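Below is one structure, written out as structure tokens; the observations come after it.
Of the protein chains in this complex, one is absent; all others appear in place.
Let's turn to subunit A:
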């Protein structure tokens, strides 16, 4: 145990942060990640398992886990949260991606998020909500999203809504800036 903790604390000092990217299928998780690392986003297929991406930022090394959002995969979200807790103490920030133009599925999105936040292992973890697909007509605004996802009842962690469009790249940097402030 002692050795493992030591290794962990060493890793922390090197400036590593672990982020988790979750959200329903088709919300745009993988597109956001690829856009952030300036990769081609023209052909993206649904993520069946998960991708792990490394991003360097302000001398920090971000390890980002992007997990598929299909209904059949969602039970594994809890497993990944567990893994992060067991091996790396905790997830440093949770990035939750929603398709803000799809109001019908916002309720489903809300349900999955509330399940995640109820988990003790996610206690106090900062939450960034990427309100994606703002380039589409009828996208929900920040205040509306906060109410629909019931973020306004959260008191035990900082959270932020960042309007963005993974397709055009707007808002992504601002969101990551907020995450970096929480991680430091």
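Heads up, the rule we're going with is that contacts are C-beta pairs under 8 Å (C-beta built on N, C-alpha and C of every residue); 3 or more make two chains touch, one makes a residue touch a chain; residues count from 1.
Definition applied: contacts and distances are computed from a predicted model.
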Query raised in the report: UniProt names the one chain left off this complex as which of "tRNA methyltransferase 10 homolog C", "Small Arf-related GTPase", "DNA replication complex GINS protein PSF2" or "Probable electron transfer flavoprotein subunit beta"?
Result: "Small Arf-related GTPase"
Query - Residue touching the undisplayed chain, where the options are A:17, A:33, A:161 or A:183 - result: A:161
**Report entry** Hidden-chain contact residue, picked from the options A:50, A:88 or A:178
**Finding:** A:178
**Report entry** Residue touching the undisplayed chain, where the options are A:17, A:151 or A:166
**Finding:** A:151
Query raised in the report: In the whole complex, what residues of subunit A lie against the chain that is missing from view?
Result: 70-72, 107, 111, 129, 141-144, 146-147, 150-155, 158-163, 174, 177-178, 181
